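This view holds just a subset of the chains, kept in their places.
By letter and in written order, the chains are A and B; residue numbering begins at 1 in each of them.
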């Protein structure tokens, strides 16, 4: 899988909610190789302030049309600049980076998707992929956010899954509480999924990981970390990993080239 | 474009097809950039710092962006020299890329062993000795902060290798010229400068350092003016060739270092921002020289004009 750098043309860049945008990019070279769970490194501006590229998961991939879509939350300098870009302008992207989600076993009857906030961006691509590859699986989405206004519109995912459970920390929509509490509440212990995919903030992933490990649910987690290069050169994206390192020491995993998708057993969650 | 320019340079005992190397720690082991840069077009690839045994590196977060730069505290994570030779070097040998191995140790002894092991390996054209890492025995200072310790490391490495030895200096010293002279006398063949500058970032909300290691090294365009001044000082302090590094992001930046007398440059952090930067810098240098009627890069190197009354290096304000 070859990586490409290209000036992607912005076909659309609109708000999905007050803090979230969707950017549609004409990026044939990257689109050709892209897989759900992988990401692109976006250079938001030609100036050196900001200096580093910003990583964003594929939200949608259209190989045939050479189009990729990103959904991003405005959190700081870089995403703010991105949000001001107009249709017709270009942004320079590098990708695809990292390793995508692997499909669940053929016989996975029920697959759960657990999205926290903007973690939804990567999971939409994942759901779409699994709908195609495991059409007979029953796909259930648990979608949590701080508050109702953070959700992206249903239209982007309702056709991809059979069931959606919303939760909000402030109770402004759906279940009041964390997405994990929501999962626990809507299902008894006897209806655990055959497979689980999760993406969201660290604390949510941590609790979810403990839960899936406890319940022996096979799962994949999409993680974030600060990125220098996004391509394995700087070793900046390390997170505490369980992999053995020489004399019994645990070592670090590198989100950009060993992830961003990990099995929960690979991470030292307690140190995250 | 006018006729082609001869970009080849000699840097002390080594000869390069062009003066553009990629800096240690910013280009992995070369392979990571193969999709973006035809590696064989580079002057040389300097690989990530190698130690005698594998090192896990520092706790995350390891990188934080700053205005026009970044601070890193990778903590010299690396696979160790053994794995490097077995798994990383062969690829570069196959691609016929001139390789410079960046080495570091916590004790002089480690430098000695590294020098021995790396001697006589195909494709390696020089060692770059990083003397800016913590020296446990000297109480937290690095070898690079003290002329005597620096000289000691270089003498040891020189005695144990037949390869040209390039020494990488830290800018965080009272007089970089002094350290440069010390390593020259100790037998260094080339000096490269600068390494990153000790720096820090904190989060005003969580009230914690933004790096797992608290302190890290600043690199990127922000530090270019400091690096250029260091190179200028070192060029005037020693007779051995100097390789400039620090904040080079464009062909113009590279030319500035060559102008003050660097015989080659290293492209570092900008590889993250623009993975094709090293190649674009080579092409840009060629174009500039051609447009300005230089037949060879040698005609340009070190031709900075200082007027009569110009002060020698003095630190103002």
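As a working rule, a contact is a pair of C-beta atoms (placed from the backbone, for glycine too) under 8 Å apart; a residue touches a chain by one contact, two chains touch by 3 or more.
Small disclaimer: the values here were computed from a predicted structure and weren't measured.
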| item | value |
| --- | --- |
| Counts per chain label over the entire file, given a single displayed copy of each | A x2, B x2 |
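To be clear about the criterion, only the chains that are shown with their structure count from here on.
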| item | value |
| --- | --- |
| Averaged-CA centre spacing for the pair chain B and chain A, given as whole angstrom | 36 |
| List of chain A residues in touch with chain B within their complex | 2-5, 43, 48-53, 94, 225-240, 245-246, 249, 251-252 |
| Footprint of chain A on chain B - complex, ascending | 25-28, 32-33, 35-36, 48, 53-54, 56-57, 59-70, 72, 74, 77, 220-221, 249, 269, 271-276 |
